[in-house]
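Working notes, beginning with the structure itself.
Every protein chain except one is present and positioned as in the full complex.
Every chain is named by a letter (A and B) in the order it is written, and numbering of its residues begins at 1.
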Amino acid sequence: MDDHLTGILSNIGVISFVALSAYLLLLTGEISFGQQAFFAIGAYTAGIVTAMWQLPFWLGLGAGAAAGGAAALFVGLPTLRLHGLQFAIATLAFAEAVRILFELFRYQVVRDGEPVGPNGIEGFRNIRYIFEHDVSATQFMLIIYGLLGMTLFGFFLLERSRLGVAFRMIGQDGLLAAAQGVPVFRVKLMAACLAGAIAGLGGGLYAHLTTYVEPAIFDVMLGVHSLAYGLIGGLGTAFGPLLGVVIDIGLLESTRWFAGYRMIVFGGLVAVLLIVRPRGLLDERLVHRIRRLVSRRPPPAPTNAAVLGEEPS
Amino acid sequence: MIPFIQTTLDGLMVGSSYGLLALGFALIFGVMRRLNLSYGPSIMVGAYLGTLLYIQFGAPTYVVAIVAVAGSVMAGVYVERLCFAPLGVGAGVASMVSSFAIWMQLEQASLLMLPRHSYPFPSLTSGELLSVGPLVVRPDYLIMLAAMLAITAALHLLLYRTRFGLGLRAIIENSVAASLSGIDVRSTMLKAFALASAIGGVAGFLVLSANQQVTAMLGMWATLKGLIAMMIGGLGSIPGAIVGGLVLGVIEVHSQTLFGPQVRDLAAYGVLFVLLVLRPGGIFGTAAVSESAAHRGGDRWTTT
Partner (left out) sequence: MEAMLEIVDVVTTYGKIEALKGVSLSANRGRITCLLGPNGAGKTTLMMTVAGVLKPRQGSIKLEGNELVGLSPARIVGNGVALVPENRLVFPQMSVRENLLAGAYQRKSSGEVAADIEQMYTRFPPLKERREQLAGTLSGGEQQMLAVARALMSRPRVLLMDEPSLGLAPIVVKEIFGIIAELNREGVTIFLVEQNAHLALQVAHHFYLMEQGRVTFSGTPGELAEDEVIKRAYLGTRRSAG
């Protein structure tokens, strides 16, 4: 497989993690502009574990995911009781604060006569575990997609579990869900932790893919993009955010069709798309219909909340 | 003592521009109940158009000002028509994401106009510092402060002494009740958007002329500052926007003087975060913003 294609596919794979992270929170009705912070935390943690402490790759990834989840828990506790927009801005403030903190963060050790480690604004270079251990680009891509596949499988299980139903219930109507006995805050916190861990995992993969991370990468743009992917691709299924990533990075970045005008075209397309389909391409209705076709079983009756949440036509 | 007052004064001046930016944000949010992420980029379009005239044709400063504001209004109307008008009240997040998509669009369009990272921008004054007793004042900043006060006063008159202002306030309180009273909600929203963009355009022009340059970060900068200032002052509150802007300015300048530019930004975000956690309504809001107010803007009506 040619390197260019491998690179793009790997990129898509890694960014999908942070898109899924924002999506998970969206399911519970929370808008987060800050998932890139956990992506960053995962990236730096994984890099420190492998490049500086010379520990195995999987440990690095695990640490990245754990760090992401822990940070999410830490931030989620005071903020999840906030209402929609306040929460969104709080996540933005948090993520930007994290980014600035990484600009100030210096931690270096000497390996083979060279200093290695995060160096403030200059970032963290030489996260070369993959290359030092002879993993080819294609192999790493497969690792990325393997992990992505496992994450998607996790989502698949989640959608069918009580927890997943609780997520969507809260997303539709938090008061109604609470009235039904759902421990709303705890469930949201769980969603936040999972989302943080997913982003952290993605960050760890990203760091090793590019071998170099710097704070500037983890900016507001990345955060809003992650959110946008789910909203463009559709909120009905975990494939929605993936679709969004594919459309942005796959279609537009790699084809040099609209070089120079790419964002103008993409931006306009997204705006028009959202007029026609405010819940994205693969929205709940479409996914519901696809599932009916596939399973050929009568669908469960839609809840009042689900129906009343839509605009009167 | 004097340095402290000096720094605070500088902070208030810088804060005036933040206040104006927040004012535009608050106006749009109050009326639409949604965040317009294209706010900064709209200002950027206007500023860039003005800059283009300046460097290509040597346009005089007042022309640049007019073009900056007009461009900002045009871009704002474009955003409103595309992202907000077609999407009803139910699709809250979609409007915001749509406005983000247009942010990307407007930013790239601006950069196509002027690709370099920074360009010179005409200034309003010669730059000579004024002395007020032991304190030093930059005249450009003084103009910003004066503009902020003037615009705030004008807005107050508009809101409380005109029919249009009455309609706007009614929509802010309850858009369903407003339409039932005979107020043309869609047309008023569009005008409010244009007004907010104009205020933003003025803020942008004043800041750029004080700095005598415009950079590619303008869009992001304006959006972030406006948003933070608005949140500090209280979501959607108009007096809050001004106060929030001033507070942000003071915090920033003090932090920068004490610890440097990075801590300045960190301090702003830190204060915002802490404020949101402790007092989500902001300085002027209630201590806890209620579900109905934040979610539905008091628009709820039940069915029988």
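Quick note on the criterion: a residue touches a chain if its C-beta (ideal position, glycine included) is under 8 Å from a C-beta of that chain, and two chains touch if they have at least 3 such contacts.
Since the structure is predicted, the reported quantities are computational estimates derived from the model, not experimental observations.
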item	value
Contact residue for the chain not shown (choose from B:7, B:125, B:179 or B:257)	B:179
Hidden partner chain, residues of chain B it touches	163, 166-167, 169-170, 173-174, 176-186, 298, 301-304
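What we mean here is this: only the chains that are shown with their structure count from here on.
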item	value
Centroid spacing, where centroids are CA-atom means, of chain A and chain B in whole angstrom	30
Chain A-touching residues of chain B, taken from the complex the two chains share	35, 37, 82-83, 86-91, 93-98, 100-109, 112, 220, 224, 227-228, 231, 235, 262, 265-266, 269-270, 272-273, 276-277, 280, 289, 291, 294-295
Chain B partner contacts - residues on chain A that touch it in the complex	26, 31, 78-79, 82-86, 88-90, 92-94, 96-97, 100-101, 103-104, 174-175, 220-221, 224, 227-228, 231-232, 260-264, 266-272, 274-275, 278-279, 309-311
